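A single protein chain has been omitted from the complex, and every remaining protein chain is retained in its original position.
Then we have subunit A:
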Amino acid sequence: MPGPIQSIQRAAEVLKLLARGGAHQLSVGEIARALGLAKPTVHGILRTLQEVGFVEQEVEGGKYRLGAALFHIGTSYLDGNELRAKALNWSDTLAMRAREAVRIGVMHGRHVLVVHHVFRPDNSRQTLDTGSLLPWHATALGKALVAFGEWPDGDLQRFTRHTLDPEELRAAVDVVRDRDWAYDLHELVEGEASAAAPIRDRRGVVVGAIGVSGPVERLCESPDQPPRLELVSYVREAARSVSRELGGLSW
């Protein structure tokens, strides 16, 4: 049995890098720097991947992105716009029941990309933040995603005195994996909390997370307690409904 084939490993690294970039395209130089490889090596890999349709360029000599062929071979890649379209009814219903703002997030490099945002249903002035990035380690959405995915590299910025340190975070994420839902309490903003649950596709792969966020007075029994279980049940029900919409659950 021969050992791993280096060029395939490298090609996989290139694809993973492009996938993490989402709609953001990368140049040969950027990829070479990120992976610590020589530019001609990366160029060769990209040319081969381009031939099989796994990467593509908008213009000759321009930046690269994932190719259409990849999207059609059953990867865990789920278009964020697709997720929003499928989740529309259930995120609306969650916002109505919880009376709080709803967000749906997917991992985007080291951050949570907000792919959908439903206003808190009180007709107050709010700004749509679809497309913005959240730190994964200080949000329920991020913890729900990382619990069932890869641990992102990089420093974990402290936002408040309640932001978890790496050790606490490891333990918290283990609990999330166990319970299948996550929360944050004062960890991003003092006085605010959030709760989230993972969304799964037809193969059971976590492709996103849905959650509510708001002031602790509304979400929690007391300022030092996790969000109310009633609220958590709404969040989990919404996550199950969206998963069912994606073919992820048979019930």
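General remarks:
The rule is simple: a contact is a pair of C-beta atoms (placed from the backbone, for glycine too) under 8 Å apart; a residue touches a chain by one contact, two chains touch by 3 or more; residues count from 1.
Keep in mind that, in the parts below, contacts and distances are computed from a predicted model.
Going by its UniProt record, the hidden chain of the complex is named "Glycerol kinase" among "Tol-Pal system protein TolQ", "Cytochrome c oxidase subunit 2A", "Glycerol kinase" or "2Fe-2S iron-sulfur cluster binding domain-containing protein". Which of A:13, A:30 or A:79 touches the hidden chain is settled by the complete complex: it is A:79. Among A:18, A:32 or A:95, only A:95 touches the chain that is left out of the view. Only one of A:41, A:130 or A:160 touches the chain withheld from this view, namely A:130.
Although one chain is not shown, part of subunit A still touches it, namely residues 23, 25, 58-59, 65, 71-72, 79-82, 84-86, 88-90, 92-93, 95-97, 117-119, 121-123, 126, 128, 130-131.
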